[in-house]
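Of the protein chains in this complex, all but one are displayed in their positions.
Chain nomenclature is as follows: A, B and C, assigned in order of appearance, with residue numbering initiated at 1 for each chain independently.
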Amino acid sequence: MFKKIALLVLLMVLLCAGIAFGQVYERSETIYTTGTMWGPPSSWNPITPWAVATGTRGLCYESLFLYDPLTDEYTPWLAESGEWVSSNVYELKVRKGIRWSDGAMFTADDVKFTFELGKNYEGVFYSTMWKWLTDVEKVNDYTLKFHFSEPLYQEWGNVMYTMMMVPKHIWKDRTEEEITAGANENPVGSGAYLYESYGADRMVWVRNDKWWATDLLGLKPAPKRLVDLINASNNVSLGMVLKGELDLSNNFLPGVADLVNWGYVTTFYPEAPYMLSANTAFLFMNLTKKPMDDPAFRRAVSFAINVNQIVNIAYANLVEATDSTGLLPTWSKYVDQDVVEKLGFSYDPEQAKAILADAGYKDADGDGFVEALDGSKIELSIIVPFGWTDWMESIKIVAKGCQAVGINLKTEYPDFGGYAAQLYGGTFDMAINNFGSQVSNTPWTFYDWLFRNPIQDQMNNGNFSRYDNKKVFDLVVELDKTPIDDLAGMQEVISQIQEIQLTDTPAIPLWYNGLWSQVSSAAWTNWPSAAEDTPNYLPCTWNNYWEMGAVLMLCELEPVK
Amino acid sequence: MTLLVENLKVYYQTLRGDVKALDGATFTVEDGEIMGLAGESGCGKSTLNNSLILLKPPMRFVGGRVELDNEELPVWDMKKMNNFRFKKISTIPQYAMDAMNPTRKIGKMTSELLGSRKIDFKNILPELKRRLDLVELSYDVLNMYPIELSGGMKQRMVMVLSTLLNPSLLIADEITSALDVSTQKAVAKMLVEFRDREFVKSLIVITHDISILYQIADSIMIMYAGKLAEKASTEVIINYPRHPYTKLLISSLPDIGVKYSQKKLKGIPGKPPLLLDPPTGCRFRERCPAAFEKCLNEPPFIEIEKDHFVACWKEFKKNA
Amino acid sequence: MKRYFTRKIFIYILTFFFAVTIDWLIPRFMPGNPVQNLLARASLRAEAANVMYGYFTRAFGLDVPIWQQYLNFWNALFHGDLGISVYLFPQPVIKIIMRAVPYDIFLLLPAILLSWIAGNKFGAFAARTKWLDNTVLPFGYILTATPYMWLGILLAWVFGLVLDIFPISGAYSYAMAPHFSWIFIWSALRHWFLPFASLFLVMFGGWAIGMRNMIIYELEADYSHYLEALGAPRKLVRKYAFRNAILPQITGLALQLGVIVAGALVTEIVFSYPGIGYLILAAIQNQDYFLIQGCFLFIIVGVLLANFAIDIIYVIVDPRTRIGMAGETA
Partner (left out) sequence: MVLFFLVLTIVGPMFTDFVPDDYVGPRAQPPSSEYWFGTTTFGQDVFTQFVYGLYPAFLIGMIGGGLATLIGMLIGFIAGYRGGMVDEFLNMVTNIVLVIPTFALLLIIAAYLTVRGFLVEAIFIGFTAWPWAARAIRAQTFSLRSRDFVDLARISGMSPLKIIFTEIAPNMMSYLVMVFILQFGGAILIAATLDFIGLGPTTGISLGLMMNNAVLWGALHLGMWWWFIPPGAAIAAIVGALYITNVGLDEVFNPKLREM
């Protein structure tokens, strides 16, 4: 019997040993992270950013600049400098002395090539950039000029740190399919880490000891290996953090507050809200349906929701309630307090009832719920994906709040697929979503998502309310066209947007989803935190976040002696 | 004297109490004698058979003794009995058709069985072969599985098997009931032949079918409701029965050679008493045309003529 | 015999056909649209999103009429091509599955076989052994009645957390890459043990019970009585009884496979063991048509093969089938 097992083991090992013969990682040289991948690593292709394994963007491939939301500063990275030499020409100087991991030099050709991929193949996610970008001119090996038909400064500022440069000498021979849909295994990048191996439940990166930044900027990531685990379940991550087997967990972990207080893990802030804010959770209301098409009704809802209860119970104070605009704290300087003063809202059932009454919604048949203006019953449902437990708990509270003021709102938990279908297809009544409200270099990304246009049957990304208002759409574009250093100009546009937003309430900002980050000091210390004596970067492995400082975090870590 | 049974009592344990299926049987079977055992179903024939060869729960040994070749049989002891089974006392079961393990080749089964009895298959093979020829079975059956044989063949195979060790006593239980008339005859003849060739010293043939007994049995014993009613030579039983039940039984036969329908005896009104707690006195009382007050006490089973035993008060009077 | 097998094979082929069709059909009834889900993950500007929507719909072959998709599906199937995963874009489904399969074999084969063998042995032993029958079998019934995941959770809790002697997630230590060395094998074994145990226990209970009842039936069968009547020792009688009682158990094994798959599925989820079960759930939650199809198809094939193997074994051990008068087995 035991022979049989042993035999199977052998067979097994042979099978799962696969190609590469690996080895055992030294704990003191390895950092274990999780929170990014929801499935086995499957792609290392920066041209399909939504599918890539953790670190492909940021650790392997790199952007021209880094951007740090906490300081609102750009750090030249692959680029040495960049500036608008005229209103529609941007000059970029490429840093000298950078090598791809295969030894080839990184030059302006690579940059030009990367940008032009979008010009040549519509399947490339930034292909539409070429609607306002006309030409990428190579001045010399280390200088480029970008010519624009209509410069969108904000968006460009975003591109500068979100677009990953790929090596021309490797990619130029690839077919369209390989580029737009290839897995790009064994990627050759310029970054701090090299692809080593992956398994069904992990991605393993090994330090690139010939990384350019080591000699040019004196930066050296402390961990020799970075093992990123897929999000098996809260359960597993939690257990591993507790045992100190996991150094950095970017999952939403229930009960973290307690764990922090018991000293098992540390978070960015030592007490509530514990986490930085990463994005804004909105309550979207389907404006194509009655009575959500009525601004008064929507405003009533905004007063009916007890966000603090969501924060306290569903999240145990792991998050913060938003202000009326929903702009992330890092963008607080763009909030027009006067507008908020005038049009802001907060939990106030009486106020909500009053608004409803004024608008003519009353409970004629005495079932405790108001009827629509035409007297028909109102029966609404609010959806979040099944299994998104924190959201599930949250909408229970939303529903209770609405019922309390006489709005008949019920909770439903379809599977993610059903949720997405209803949300994108516009068949939902109300729903929570936060996908596009991520922290970035500019509130423009935030408003671009919130007021995504044109309105179509399928709204796959943002403006799920289907709020159709030419004026605000134009304002968003205008914002986009505002130079990023023109703070006053931005504020001016934004306050107009906010005025409209708060008058019409197309969507209600509820709380800031945390930048979930639990760290264990079992193996590594000097983690970023609010404390003075520690580095101040976003401690986050999520895609798009490496280039927002997480790379630098790795360089600051110190092994436990 | 081969078999001596004295006041053998074997009851069935049930949730509702003991069923007195065999309530004191006393009789003998002589060397070379073929004794027929007849009676309605449920009269205790099969119980008798089982109690002699395989007495196990829910059957319970209550009393009496059994002697085979002047040696007491520990019928109440499953283990001890094993020394006698097959070697001294053997059976051809009612279910001969599927008495053999369906998933074993017959030969293999036989050898394993013998092996388990510490008998070398090799030595016995020639004899086995001879007997197979005798019952007109080819030698290859040993390499076959039971399902490959016809009913008759199985029947014969089992006969050979059961008698392979020349037991002193063989009990054949309803072996003919499943066969058609012609095969019946053949089988019956074989039994006689086995006796003549002394494969078995003596036989008890249990059956409903008195006509068969008429052909082969030396003596016939009639049972009724767990008790012996009458035992005598075949001649006597058929022509001069004494016990009222026997009389009715015989008369209810249309004529010798025809099998009568099994379950209900049209000839006899009423049905046998429940043996859970049988009435005191003669158990045939209720149905007996000649019943009288004396029948309230239990009639003994006495020899009224030489080798003719009856349990009926009337008969005793006559002889008295 | 021949007829028996041709008949079997025919049924298998038919089953396969139906299964595959259902397999192809059902995901297409599901709400949501895989390409949208795919793009939903990429926060793209409206125009870009539209462009790419068309692009990927074409790439996934979802732009042709349904019937053609069906034919393409079969066609691709015979080329061993199960399409490309949406959720694990752009990996080929077959590749993903192949990566998971070894874990299933590693987990299920021992669990099923050992529990079956042990269960039968034990059941046979318990039958007609009074004290066992009265003490252990009720326990067995509870075992079979236990939901796989619950037993899993309990084991995980007791051995993984309270006692902390076994890891409760993954297939091997996160600190190693698969390679051929004793520490790795040891690590793999330790990760394997709890899932194995929880599967083993639940199944064990079932088999033990089944066998116990079977044996009792067989011991009451005529041939057993005949053997006893001829004074065969208990040992031989039981040996025969066991031999015959095992047959229905073999059939039972075939019938149970479906249930076992289910059990394996949740067990893998409880212990986040990277097998097919783990995969299929993720696939479903991510609306990944092609992966769902692949996994389901794979399970079907697996179960069919297992059934077929069992049929053959059955024929070998049961002469009755071999002689050809066999009606139908599982």
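Keep this in mind: a residue touches a chain if its C-beta (ideal position, glycine included) is under 8 Å from a C-beta of that chain, and two chains touch if they have at least 3 such contacts.
As the structure is a computational prediction, the values presented were derived from the model and not from experiment.
Among C:59, C:171, C:203 or C:284, only C:284 touches the chain that is left out of the view.
When the omitted chain is restored, the residue from C:142, C:165 or C:309 that touches it is C:142. Note that of C:156, C:188, C:246 or C:315, the residue touching the chain absent from this view is C:156. Across A:235, A:456 or A:521, the residue that sits in touch with the chain not pictured is A:235. Mapped onto chain C, contacts with the missing chain fall at residues 11-12, 14-15, 18-19, 22, 26-27, 29-31, 128, 130, 133-134, 138, 141-142, 144-151, 153-154, 156-157, 160-161, 209, 213, 216-217, 220, 255, 257-259, 261-263, 265-266, 269-270, 280-281, 284-285, 292, 295-296, 299-300, 303-304, 307, 328, 330. Although one chain is not shown, part of chain A still touches it, namely residues 233-235, 238-239, 242, 253-255, 258, 313-314, 316, 386-387, 389, 393, 396, 411-415, 417-419, 421-422.
Assume only the chains that are shown with their structure count from here on.
Because contacts link the chains only in sequence, without closing, their graph is best described as a line. Each chain gets a centre from the mean of its Cα atoms; for chain A and chain B, those two points are 92 Å apart. Residue positions of chain B with contacts to 2 or more other chains are absent.
Only residues 53-54, 56, 81-87, 90-91, 93, 95, 98-104, 112-113, 116-117, 145, 147-148, 158, 161-162 of chain B touch chain C when the two sit together in their complex.
On the side of chain A, the complex with chain C involves touching residues 1, 4-5, 8-18, 20-25, 27, 30, 32, 38-40, 42-43, 45, 48-51, 122-123, 125-128, 131, 177, 180-183, 196-197, 199-202, 204, 227, 229, 232-233, 236, 239-240, 245, 387, 414-418, 420-421, 424, 435-436, 438, 448-449, 452-454, 456, 458, 460-462.
Chain C makes touch with chain B in their complex at residues 222-223, 225-233, 235-236, 240, 243-244, 247, 317-320, 323, 325.
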